[in-house]
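Note that one protein chain is taken out, while the other chains of the complex remain in position.
Up next is chain A:
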Amino acid sequence: MSATAVHSLWTTATTAADPIAKIDAPKIEYGQLSPVLIVIGAAIIGILVEAFVPRRSRYHAQMFVSAVALVAAFAAVVALAARGYGTTKAGITAMGAVAVDGPALFLQGTILLTSLVGLFTFAERRLDPEAHGNRVDSFAAQAAAVPGSESEQKAVKAGFTTTEVFPLLLFAVVGMLVFPAANDLLTLFVALEVFSLPLYLLCALARRKRLMSQEAAVKYFLLGAFASAFTLFGIALLYGYAGSMSYGTIAQVVDGTVQNVTPALADTMGNDALLLVGSALIVMGLLFKVGAVPFHMWTPDVYQGAPTPVTGFMAAATKVAAFGALLRILYVVLPGLRWDWRPVMWGVAIVTMLAGAIVAITQTDIKRLLAYSSIAHAGFILAGVIATTPEGISSVLFYLAAYSFVTIGAFAVVTLVRDAGGEATHLSKWAGLGRRSPLVAAVFAVFLLAFAGIPLTSGFSGKFAVFKAAAEGGAAPLVVVGVISSAIAAFFYIRVIVLMFFSEPRPEGPTVAVPSPLTMTAIGVGVAVTVVLGVAPQYFLDLAGQAGVFVR
């Protein structure tokens, strides 16, 4: 048999009578997607830098590429917002896959700025003592080398550093930018994985305490993969219910306003189990990412084990992205179901606020303490999510912006307090820090006060906005619980401040490393945003207010 004859067994030749229908090229709005495209382009350049640039100049090349990309992407977001894509020209781009609207642009801007600050803490090379004359950062010399082995010593002696963290950071940022803007369930899932996978790797890359870091990565990875499998099954069920992936269509099917109902759709539309179980599983996956109780178990371990710059970045940016996606799911896809999800979210918010605040009291490690505090904050933000009003959206946006800078600044301060074994994270070692280095302790006190929500800090403005929206949205009991758990939380924040300023420093206590301008900038930006959003929040509240409308 000739080759053509064999080939014809499974192909048919096109004849003039039967031309293949012309495939329409998809229409992509490159301009409106430019923030994402810039960052993903830079991440790919970062990989090429790893491949082709000599080892000694990689750090500077990567640093330059990443910083330029993040700044350029932020400029693109600002330009889009200035041209009205956040308000009047908001629309759905990329054939229905990505929404460009107020909340998306606001959150993308927040994520990009947070990532830029996070990048500075990633690039810090003056905190660890020089290893064999080479400046080193917080990341393992060679991640593949077994901790304590000869190959690790060789890698350290050779002055290796893991410069791959920069492209990994950028890839995570790409996923985070798309996640709150995703307008169909497939984009949601892919974005979820795109930002999760680099974070799993980043968690495993600590230079000190490598066993703990690897353990954190395994826990985060297994639990994260478990949670995303649930999300995917939820997506499958919701797709089965609505016969479509697009948020708009699903919302129409949920409301019962959908046009052209096929017999199959009429059949599945009647099946509420598909809808309820499907949306519950998707929301569960998102609650896992924001670290809400009862899906919070990974948070303390991962926050403690991961390298501190990664913890700061993850705590700030992941929360922003995941809350953005949660808002869009609940407000765009499932508003017709709000009488079903609101009671559940009430319960989750109450348990999250109380559990986060109460368990944090017993913590003795500063990173674990901040992890539980982040759980409590997830609860406060959920209170704003429950409001189901435009004020609910804008208050959550404002809270996320305020919270992310406080978090990243606080973790940057944690990297400074060190002893012989690296960062001194045990709380007892922080005793008397205020007497030895008043400036660092004062800065950390500012962040703690902002976490606690003391007036004249961004934490107060954020909490006030969220609780006001929740109260007006008919969730007054939730506000009462929120205020009570804020009071509980204030106790342990104040306790740390008292420990720093009013107890005797220990003779063998930790030292405060003098950072390079990079970390100083990160902390400075954190303090500046905290104070500005606390003293004069009105401009930013207005900005969040204008941004608070989803496109559908």
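Convention: a contact is a pair of C-beta atoms (placed from the backbone, for glycine too) under 8 Å apart; a residue touches a chain by one contact, two chains touch by 3 or more; residues count from 1.
Assume contacts and distances are computed from a predicted model.
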Between "NADH-quinone oxidoreductase subunit K 1", "TIGR00659 family protein", "Multisubunit sodium/proton antiporter, MrpD subunit (TC 2.A.63.1)" or "Sugar ABC transporter permease", which matches the UniProt record of the unshown chain? "NADH-quinone oxidoreductase subunit K 1"
In the complete assembly, which of A:Glu193, A:Asp340, A:Asp419 or A:Glu472 touches the absent chain? A:Glu193
Touching the hidden chain in the complete assembly: which of A:Val68, A:Leu222 or A:Val498 does that? A:Leu222
Which is it among A:Thr110, A:Ser138, A:Asn183 or A:Gln214 that touches the chain not included here? A:Gln214
Which of A:Gly41, A:Gly240, A:Pro505 or A:Gly524 touches the chain that is not shown? A:Gly240
Which chain A residues touch the hidden chain? 143-144, 146-148, 186, 189-190, 193, 197, 200-201, 204, 210-212, 214-219, 221-222, 225-226, 229-230, 232-233, 235-237, 239-240, 243-245, 262, 264-265, 268, 300-301, 304-305
